[in-house]
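Right, chain A next:
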Amino acid sequence: DTPWFPMKVYDASSGTPKPAEYTPLPKAEKPYKLCVLFPHMKDSFWVAVAYGIVKQAEAMNVNMNLYEAGGYENLPKQLSQFDDCMASGPDAIIVGAISGAGLSKKFEEAKAKGVPVVGVTNPLPPNALPAANYVDFVAMGEVTGEGLLAQTKPADKLNIVTFPGPAGSGWAESFNEGFKKAVAKNPNAKILAEKFGDSGVAVQLQLIQDALQAYPGMNVIWGTAPTAEAAIGAVAEAGRNNLKIVSSYENQAMLDALNRGDILAFATQYPVGEGAIAIDQAVRLIEKKPVMSLVQPIAAVIDKTTVPKLQMDLVLAPSSWTPVYSVKAK
Partner candidate 1 sequence: MDVDVAPKPAEPLLQLRGISKHFTGVQALDRIDLGVRAGELHVLFGENGAGKSTLINVVSGTFPPDEGSFHFEGEEIRHLTPQRARAIGISPVFQEFSLVPSLTVEENLFLGREITTGGVLRAREMRKRAQALIDELGFDLDPSRRVDDLSRAHQQMAEIAKALLGKVRLLILDEPTASLTERETGRLFELIARLKSRGVGLIYVSHRMREIRTLADRVTVLRDGRHVRTLDAASSTDGELVELMTGRKIDLLYPTITHKPGKVIVDVENLTLADGSVRDVNFYGRAGEITGIAGLVGCGKSELIRAIYGIEPATSGAIRIDGAPYEFPAARRSLKRGIAYFPANRTAEGLALSRPIRENASMTVLDLPAFARFGVLRQAAERAKIGGIMAQLQLRPPNIERAAGALSGGNRQKVMLARALTRELTVFLFDEPSVGIDVGAKLEVYEFMKSLVEAGAAVIVVSSELPEALALSNRLYVMHHGRIVAELTGADRTEQNVLSSFFRDHLTAEVA
Partner candidate 2 sequence: MSDLELSVMAKDTDRAKPLSDRCVWNAVLPAALVVLLFGFAAFDRSVLSSANLLNIAQQTSYLALFAMAQTVVILTRGFDLALGPTVSMVSVGTALAMAGAAATGHETGVVLLAGLSAGFGLGIACGLFNGVVIALLGVNPFVATLGSYNIAIGIATTLSSGRPVQGVPKIFSELFYGGSLFGVPAAIVITVAVGIVLHLILSRTVFGRSLYILGTNSRAAAVAGLPVKRILVATYVLCSALAALGAIMMTARTGSGEPNLGGALSLQAIAGAVVGGTSLAGGRGGVGTAVLGALFITILSNGMNLTRIDGYVQMVVLGAIVIIGVLLDRLRLERSSQ
């Protein structure tokens, strides 16, 4: 049972996002064979996407196999996995791309072979695919920036250090760009520095510790979820309780932290919903039914005020749920 729909989204098929409601098909006509590619399954964000995919696949009774490339540094592996998918003769492929540009050749091949491909969660070059659903990372970054400004009085000075994530990952850079665009609207907000680094807690912790020393004036930390998680401890240790922490995406830790009041806010793009929608889009493509070619979940910044009315099962997989990599149709 997937009580997620109808789900409020933007329909960006035409290029300009229009508010819309997304409702998937009740069932697939046949138990199709779907192949799903993920960059990795190493945090609760992608687990959430997987949750949506698995549940929806079960609901629509299709076969699904999920492959994860083991991290953003493994583009070659994802390319090979795409080839392996194609070789296993699927009815459609769903891709959380490590690099949209990097996979573009694969997309062309799939098209040539008549295998529909759906993009999920990670942005792609415009019109690369017949159907996709993701929030543009730049937009996502902007949302977090606006969220921050909304949380703070226009008057007070913001000295921000950003911790976008691993340099060269693409997504880190895009988040950062969006965020900078947003905060630029407030003359009192200043970006002191941008500290790229692997999105692991240990690495981020070192970056934060050094930043706390290097930028005594810093009063806002914006970065990945692991950044925020690391920051909580480090900040407390350094006794800099005036510091505001904002996370550019969601996970269980962020939710708990927000409830404890350790962080100011985090952004969400409803990953569970994205996963579910991707399955439906794939089925529609297979069955040549009308499909929303670019769905954009309505990204939102969650803070103390909004957290109560948050539809949690669209944001995170239940902690009891452990990922499964394949679904067999009945």
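How were these candidates chosen? In short, all candidates are chains of the complex that A comes from, given by their letters.
Here is the rule we go by: contacts are C-beta pairs under 8 Å (C-beta built on N, C-alpha and C of every residue); 3 or more make two chains touch, one makes a residue touch a chain; residues count from 1.
Predicted, not measured: the structure shown is a model, and the values here were computed from it.
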Exercise. Which one touches chain A in this complex, out of 1 or 2?
Worked result: 2
Problem set entry | Interface residues, chain A side, partner candidate 2 - complex | 41, 65, 67-68, 70-77, 79-81, 83-89, 98-105, 125, 166-170, 172-174, 196, 325-326
